[in-house]
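The complex appears here without one of its protein chains, the remainder shown in place.
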Amino acid sequence: MGNSFGRLFRLTTFGESHGKALGAIVEGCPAGLELDEEQIRLEMQRRKPGQSKITTQRKEEDEIEILSGVFEGKTTGTPIGIVIQNSDQKSKDYSHIADKFRPSHADYTYFEKYGIRDYRGGGRSSARETAARVAGGAIAKQFLAAKGVKIQAFVSQVGDLALEKPYHELNLDVAEENIVRCPDPETAEKMIALIDSVRLDRDTIGGVVTCVIKNTPPGLGEPVFDRLHAELGKAMLSINAVKGFEYGSGFEGVKMRGSQHNDTFVKEGEKVHTLTNHSGGIQGGISNGEDIYFRVAFKPVATIMQDQESLNEAGETVTVSGKGRHDPCVVPRAVPIVEAMAALVIADFLLLSKTNKLSEI
Amino acid sequence: MGNSFGRLFRLTTFGESHGKALGAIVEGCPAGLELDEEQIRLEMQRRKPGQSKITTQRKEEDEIEILSGVFEGKTTGTPIGIVIQNSDQKSKDYSHIADKFRPSHADYTYFEKYGIRDYRGGGRSSARETAARVAGGAIAKQFLAAKGVKIQAFVSQVGDLALEKPYHELNLDVAEENIVRCPDPETAEKMIALIDSVRLDRDTIGGVVTCVIKNTPPGLGEPVFDRLHAELGKAMLSINAVKGFEYGSGFEGVKMRGSQHNDTFVKEGEKVHTLTNHSGGIQGGISNGEDIYFRVAFKPVATIMQDQESLNEAGETVTVSGKGRHDPCVVPRAVPIVEAMAALVIADFLLLSKTNKLSEI
Amino acid sequence: MGNSFGRLFRLTTFGESHGKALGAIVEGCPAGLELDEEQIRLEMQRRKPGQSKITTQRKEEDEIEILSGVFEGKTTGTPIGIVIQNSDQKSKDYSHIADKFRPSHADYTYFEKYGIRDYRGGGRSSARETAARVAGGAIAKQFLAAKGVKIQAFVSQVGDLALEKPYHELNLDVAEENIVRCPDPETAEKMIALIDSVRLDRDTIGGVVTCVIKNTPPGLGEPVFDRLHAELGKAMLSINAVKGFEYGSGFEGVKMRGSQHNDTFVKEGEKVHTLTNHSGGIQGGISNGEDIYFRVAFKPVATIMQDQESLNEAGETVTVSGKGRHDPCVVPRAVPIVEAMAALVIADFLLLSKTNKLSEI
Partner (left out) sequence: MGNSFGRLFRLTTFGESHGKALGAIVEGCPAGLELDEEQIRLEMQRRKPGQSKITTQRKEEDEIEILSGVFEGKTTGTPIGIVIQNSDQKSKDYSHIADKFRPSHADYTYFEKYGIRDYRGGGRSSARETAARVAGGAIAKQFLAAKGVKIQAFVSQVGDLALEKPYHELNLDVAEENIVRCPDPETAEKMIALIDSVRLDRDTIGGVVTCVIKNTPPGLGEPVFDRLHAELGKAMLSINAVKGFEYGSGFEGVKMRGSQHNDTFVKEGEKVHTLTNHSGGIQGGISNGEDIYFRVAFKPVATIMQDQESLNEAGETVTVSGKGRHDPCVVPRAVPIVEAMAALVIADFLLLSKTNKLSEI
């Protein structure tokens, strides 16, 4: 359990950081979708290490190979199996930590849970697993695009440098034009400088990714436990290094009065609409057709280029040295991962919603 | 789909706000647990409306009746069926909103999703459904108590009135001694005054519930999608009016450097321990044995005692009048709901963890 | 786990033979279905004990009460909770077997599995649980009827008395006109006489129920593990006392040559059709639009009115006396149970099939 996400549109991943390969299996993608492999590759490039000076300089080609589920360019309704070879398995890099528990990593907890662990690069706990998510999510995005749904994430905060304007006052299209993926060029500059200085300190820093989903039809989300935002929250919290999730008015909204917070319904032509959107496009756990937006908090990554005291498996005090090639800040590369997981959630609920009304069956 | 939570330890609920009854079915509770019905009733009392001047004055007896799964006082391993009659069904209270979409409620989205809705008190979308969760969660709590795990939630913020001290500097035992369920008596007074003034304004206000789980064994949580905090997040976000979830260092943690944020492992006698706990007791999605703690943001409830403009099913502009008996602030009554959902998550993962190691099977 | 059946159209049951009540929760029934409670009651009557001289003389009123999910006569898309009170709980009838393992019952296996068991009437293992299935299945049948699908089961064998004609040469409409539910009146007479003589011997006998499903659309069934007949098989094998399942040509078909067994496709007007139907309406695990038919084998029920040697919980040899009121042959009352489970399977796959093609989403 735990290696799959979704019910009808479902992604299963396998693979460790330094094993032979990662895999993604996508089930439930409706038959007849023209699949654009190049688009999947572009998403993989957005997540790839070594893409800029502020990301890890590890080299992974992240080439995908589709093994099944596509025939003459179209999905067939059968599972789409994808394999991503691990080309850069420098396993010896990790021998120095073979029996050590790196602080705030998953080394100790995997060891306690399973009694054995693949210590090379964190094994299954490595964020490398998210490459499989981006591949699977890219297929979900194409399915959603065919239905008019658009998902876009961007970096809204690094350390204490935060965007001040709300997303709808920004031109999100420019986010991909800078290496930190922030839609405000000025703030982007500052964020890059901050990450760079943290990197020179051999340290790391956290950040926030904001995501906006447009053109979702009303009616997505399954009461009462599988509320749309509950699944989005689980999806985001399942990404490495995530510490928090909020949607719509979020934590700030608790300070408001109901009379301020309530979103007034109005009619715009034939379309029902709300004047404000503190609800974040979700009411009672179900989409209402407005923009869905949420924020995801990422901690500073645990691997730092400094010596740290810790324990080994024998319970002895040891020093963990900072080696290897790691990200000083994870959020620029997290943007496509957030989008991938969001796409999986929306695709799944879109399929589920096709069974709600007798008149449509 | 969406009416069940958990895999091995599983709660299913049914029932609408003004239907005949609510129901809770608990599956997977291990056989042989001495079930204390009185304890379940006490939990129900903590959630019950009308318990103090700052909660709704609706009267619901919330009497539980156990129909199955318990024999001679012990659980038998078969599903525990519980019914809670709806004693106070003042359906006529709702006739004035039969075809109106109340702002920031689920009226519009249910109508779009299903094409039909039980408008009485919000039907299935009402927070009344959480009574069934508290009943089910109370059984999970008893199972966990038998294994030494303790779960405690409390109110840490109302509007902009927030506790300043971290939870471990507070005496949580006193939280239940005041009607707002805040462990700092002085802040509690202020919170009560604030809620009372909001109530007199015929308005509502949001708040935050913090929850602490002690004595969880290491090893709970299922990589990679079913991380312990991802399931906790989903559980909390599935509660009515919740807008955000964060655990450990949460959103504040993004401002920290990795060198500050990392939790150093040390040995205390035979036990592995961390000097700090920014991880919130969870590393790589798996419990490490430290306290698990998290915060849950609740919006101001949407029902206010004021006239609001809205639409009806025909798309006409209408006035929604504030009537009925509602909570000016939901967090005091949300405390046992947060605990119930947390208990369900931990119970489920505890069972799942029994199958991880070959040597223990 | 194990108390639910189905994914999208889903039945969960709870309750023991001599507990307070049984329950059925139906999830996923599309919203907007006019629910005919009387039809549900009629199905309950078909399964009810005491309905004729060849069934047990126990009295159970089997009155259903719908607690949720229906508003103004229509389903709302929320779970339909049903409770069936146990009116005839003669628990003292069972004190004589409290610590004894009845031969070929579930007493020993429940005790081994859970370490505790509700010995009254077999507790959860009693066929009384199937009352909840019939209630839930009756809703599935109404949903299917609204889509034109018709399900009909009948008794085709008792002991070695078997119908000789295939189902399509019989008038199935007369099956409900005799107490053994066999569509051939002459054979029905003989079956009734056989059951009666077995009853006088204080013994029991097995039988076979055949089920036919008409007007199923092509495309139902999910490759590769959730083939339509695999789910039908599981559904049937989950009914008490069932020992075998076969569909289409079944076990006899193994003797045929491929050239005889293959069903030739032909066109009849606009409809694709097969000349023969050894496939039983299912090819590659997916319905092809022809009649689906299958046979279900029921063993002689284990409770006989004779003394039997056995063991008790302490491992001592004891005598189990035949007491109580039991069925000499289970198949007449099994007919509506087979239909109920078949309806649940078809309803579930019908919903799932709505998500297969991009062009229909």
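We just call them A, B and C in the order they show up, numbering each chain from 1.
Here is the rule we use: a residue touches a chain if its C-beta (ideal position, glycine included) is under 8 Å from a C-beta of that chain, and two chains touch if they have at least 3 such contacts.
Because the structure is a prediction, the values reported are computed rather than measured.
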Can you say which of C:T55, C:N86 or C:N356 touches the chain missing from this structure? C:N356
Among B:L42, B:A98, B:A146 or B:L275, single out the residue that touches the unshown chain. B:A146
Where C:D62, C:E246 or C:E339 are the choices, the one touching the absent chain is C:E246
Touching the left-out chain: which of C:L42, C:A98 or C:V224? C:V224
Could I get the residues of chain C that touch the absent chain, sorted low to high? 1-5, 7, 13, 101, 103-106, 108-110, 112-115, 122, 124-125, 129, 157, 159-160, 198, 201, 203-208, 218-219, 221-227, 229-231, 233-235, 237-238, 243-251, 253-267, 272, 274, 278-280, 282-289, 297-304, 306, 308-311, 315, 317, 352-353, 356-357, 359
Determine and list the chain B residues touching the chain excluded from the picture. 7-8, 28, 30-33, 75, 77-78, 143, 146-147, 223, 350-352, 354-359, 361
Quickly run down the residues of chain A that touch the omitted chain. 1-4, 7-8, 10, 12-16, 19-23, 25, 27-28, 31-32, 65-69, 71, 74, 76-81, 83, 113-118, 123-124
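Keep this in mind: only the chains that are shown with their structure count from here on.
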Please decide if copies chain A and chain B contact each other with the same set of residue positions, more than half shared, or with different positions, and reply same or different. same
Centroid from C-alpha atoms only, then distance chain A to chain C, rounded to Å. What do you get? 45
Chain A-chain B separation of Cα centroids, rounded to whole Å: 26
Find every residue in chain C that makes contact with two or more other chains and list them. 7-8, 28, 31-32, 77-78
